[in-house]
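For this depiction, one protein chain was excluded, whereas all remaining protein chains were kept in their positions.
== chain A ==
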Amino acid sequence: MTMIFGVPLAVLSGQLLIGIINGAFYALLSLGLAVIFGLLKIINFAHGAMYMLGAMGTVLMFDYLGVNYWVALFLAPLLVGTLGVAIEYFLLRRIAGQDHIYSLLLTFGVALIISGVLVNWFGVSGLRYSMPDMFKGGVNLGFMFLPYYRAWVIVAALLVCFATWFIIEKTKLGSYLRAGTEDSQLMQGFGINVPLLISLTYGFGVALAAFAGVLAAPIYSVTPVMGAATLITVFAVVVIGGMGSIGGAIITGILMGVIEGLTKTFYPPASSAVIFLVMVLVLMFRPSGLFGKEA
């Protein structure tokens, strides 16, 4: 068997694959954070809860209503996105003029409520979600075994990332968004409905998190507390990459997933900490982040 640095090639490429998949989730989540940050200037501490809602929603809709995976892939982000719009409209908007720290604390409170209620209903042990039939099995690439579902996760995540990038950078709606990031008051003066745009942006950002949640449902353990730990890791990713650019968020996310996967292969005890250590290094040597413009 081929060995690389004393590790079988199949093991290494297997961990690399898991790394890329984790990275795809980091990318999707930090992308949502960056979109929300761009217009609202807040960090959405409820992002982990929204990701969790996407995954829990997928499992529960299947268990109670028989909603299949493909429908869930659209329905869960739509429902969570609607919830996001409601949260923005009824809560965040009321304190829009205050210090941004308050909005951050508000989303933290919302996250506590959502995950706390679901913990009460479903406990903290993982729920099961069976893989859709068409994704069972996989293909042998010669040097490694690639399960179909994992391939699909990478493709779907990259597609959504690309679509988001395209919408924001290349469409009219995206140009509004970017203009709003620069100067939302001026834009309101041009007759654009900025409050509506803000609601929709928040909804879209959390819908991205819910989409990641649906993708995660068949491969990760689905619990009401799955969001919190993931979110803290994503914060580290965001600090590393900076939220200045969409592309930067995507690249940093995948890169960090790969680094995590490699660490799991070569020095497992450090695998949960490695992203945070990278963050420390970045703060020491490149404090504004890899792609960041702002301090």
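The definition used in the following text is that a residue touches a chain if its C-beta (ideal position, glycine included) is under 8 Å from a C-beta of that chain, and two chains touch if they have at least 3 such contacts; residues count from 1.
Methods note: contacts and distances are computed from a predicted model.
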| item | value |
| --- | --- |
| Protein name (UniProt record) of the chain left out of view, among "Aliphatic sulfonates import ATP-binding protein SsuB", "Leucine/isoleucine/valine transporter permease subunit", "Acyl carrier protein" or "Peptidoglycan-associated lipoprotein" | "Leucine/isoleucine/valine transporter permease subunit" |
| Option from A:L9, A:A86 or A:V119 whose C-beta touches the chain left out | A:V119 |
| Sole residue of A:L104, A:A179 or A:L290 that reaches the chain not shown, by the stated touch rule | A:L104 |
| Identified contact with the non-displayed chain, of A:T82, A:S130 or A:S272 | A:S272 |
| On chain A, residues whose C-beta touches the chain left out of the figure | 37, 42-43, 91, 94-95, 98, 100-102, 104-106, 108-117, 119-120, 228, 232-233, 235-236, 238-239, 269, 272-273, 276-277, 279-280, 283-284, 287, 295 |
